[in-house]
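Removed from the display is one protein chain of the complex; every other protein chain stays in position.
Chain IDs A and B follow the sequence of writing; residue 1 opens each chain.
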Amino acid sequence: MASSEARVQDATAQTGGVGGGSTRLVALRSFAEFLLPIVVLLLLWEAGVRTGLIDPTILPAPSMIVGRAWVLLDPSHPERSLLLTHIAASLWRALVAFAIACGVAIPLGFALGLSPIAYRSASPLLSLLLPLPAVAWTPIFLVGFGQGDTTIISVCFLGAVFPVLYATIRGVQSISPHSLWVVRSMGARRSDIFVRVLLPGCLPALISGLKLGMAHSWRTLVAAEMLAALSRGLGYMIFAARAYMDVSTMFVGIACLAVIGMLVEHGLFGPLESATVRKWYGVSRVGGAR
Amino acid sequence: MSLQVAAVPAEQRPSRLERVADAALTMGPVVLPLVLWELAAWMGWINTFLFPSPSRIAATLWTQSGPDGNPPWGIPLHVARSLTRLLAGMAIAIALGTLVGVVIGMTRWGRFIFRPLISALMPVPTLAWTPVLLLAVGIDDRATIIVVAIAASFEIIYTIVAGLEMMNVRVFWVAQSMGATPVQIFWRVILPGVLPYLITGVRLGTGYAWRALIAAEMLAASSYGLGFMIFDASEYMSMDVIYGGVVLIAVLGYLLENVLIGRLEAATIDKWGVRVEA
Partner (left out) sequence: MRPFLAHGMPWAAAAGLAVWLSCGAAAAPADSTSIRVGTQAVPPDEVYAARDWGKPYNLHVDLKSYSSGGDILKAFLGRQLDVGNGGSARLVSMAAQQADQFYIVAANQYGGNRYGVMVAKSSPVTSVAELKGKKIGAVTGSGAYNTFRVYLEKNGLKESDFQLVNMKVEDLRAAVQQGILDAAVAWEPHVAIAETMGVVKRIQSMEGVNESPNFVLVSREFADKNPEAVTRYVATLIDLADLITSRPSEAASLAVQEIGKKGVQADVKGLELALTRIKMNPKVTDTLLDELVPIAASMHAAGKIKTVPDFKKLVRHDFYDAAVKLSAANRAR
């Protein structure tokens, strides 16, 4: 009983539940409950450093990290903020790579998904390339392009393209050919078929593929930047700080990587998913992609 | 996708020509580019410094695997080191992941404490932990093993929790009503119940762990490991070693995720009829 009750409560909180004011309170309460263990952990961490249990030159206190982040953020002159420059550089690379990956993977995915012959021939290559860590390509691009945005974006592209491609193919393949035949026999035009049958049909898989692709792009970015960044980017900042033993700045970079990763996964695709998939399918997914 | 030869009557069995055509179609995209590449390198159409021919890559892999390599027996050593790290990390992840996953899935307080932490920490790129780990433990083996453990643990916990939520709670009640002690319930009900999800979690986790391991090795390792090997090779611009290394990483990653665990999954989950959709 207890666990199923909790499940209902969780579900209610997630989908917004019924009625107006009480929903807000429930949502607020579950948000607070969500934050509590995190806050407790942060407090313990802070205490550990203050009492001398944890060495601040190895693990600085959260207050020191926030302090350093504030300095780097330079709120009075945001256009000069070093932190924002690094974050912007990183986000730019990850987003461009992701955009290109979608531009390549979605059409290709449709093509492969709709043609069994093409899929059969591409499939072995695909299954071999899918588990390959995109970072492994970095040394090749480093020799070819040297350090800089081109290498990083290329590597992130490779990281994002395969999950999106794979998900698109799966999505297209999951549409029963019957629905296609029926609609076509009713005289629907190609564009109609695409918009009315194909797109909604593969959307859940596609969106979960996009989520995975963006997550992969961000994760690959972290690694690629640490290896190949020239002068900006969170990975670059982390490694530059490491070179001069500025532990606080290093942790600021790591915290930003974490927070942005979280925001991208929960914040970006969550609402997109609920607006489309959940509305149409009433599916509630637990947790996020990795 | 494969043609089922056994069950089909003789007249409907695909002809030899069809089978050859199918094989060609499947192998074509893999073999053809390699052949073209080899030809292009031979004819001098491409820059063989940046794109050494597949035969040269294979030759380098061969020599580097033997006593003449630099270091001797280099490739087996690199592969062995990477696999050892993966294995050690996975072992930790299985133990830790199962424990935490069961605690989250079965207890109220477990869910309360761990769920927020895990939801918050899971999207953090695994590699972001590497500089922290390097400060804390420094030595490349320890750091990379922990990276593997982190990457796989999250996946295992996630899968086990998802699986437990779907698991029929009635089985649990029945055992309780029959007077089973918590320990008995754990070993006789929960563990077997969790096993299929654990195995799937291990399969998915291995994929993430392998990726994280290679990246971590590129950053942290100072002596052996496939990630180290390709990164070091880029320092000396040995493109053939890099390409060879990438191929090895891809093949091993595929084998680990699909073949090794896939076989295990087939032997257990498919047999038992419990399939978890990832």
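Following the convention adopted for this analysis, a residue touches a chain if its C-beta (ideal position, glycine included) is under 8 Å from a C-beta of that chain, and two chains touch if they have at least 3 such contacts.
In this text, all values refer to a predicted model and were calculated from it rather than measured experimentally.
Screening A:28, A:117 or A:182 for touch with the missing chain picks out A:117. Only one residue from A:28, A:195, A:245 or A:263 touches the chain missing from this view: A:245. Contact between subunit A and the absent chain runs through residues 55, 57-58, 68, 72, 82-83, 86, 104, 108, 111-112, 114-115, 117-118, 121-122, 142-147, 227-228, 230-231, 236-237, 239-246, 248-249. Residues of subunit B in contact with the chain left out of this view: 29, 33, 46-47, 50-51, 134-140, 220, 222-223, 235-237.
What we mean here is this: only the chains that are shown with their structure count from here on.
Here subunit B touches subunit A in the complex through residues 1, 22, 25-30, 50, 106, 108, 111-117, 119-129, 131-132, 134-136, 154-155, 158, 161-162, 165, 169, 207-208, 210-212, 214-215, 218-219, 227, 230-231, 233-234, 237, 239, 242-243, 245-246, 249-251, 253-254, 256-258, going by the rule given at the top. Taken in their complex, subunit A has these residues touching subunit B: 2-4, 6-7, 33-38, 41, 58-59, 117, 120-125, 127-129, 131-140, 142-144, 215, 218-219, 221-223, 226-227, 238-239, 242, 247, 250-251, 254, 257-258, 261-262, 264-266, 286-288, 290.
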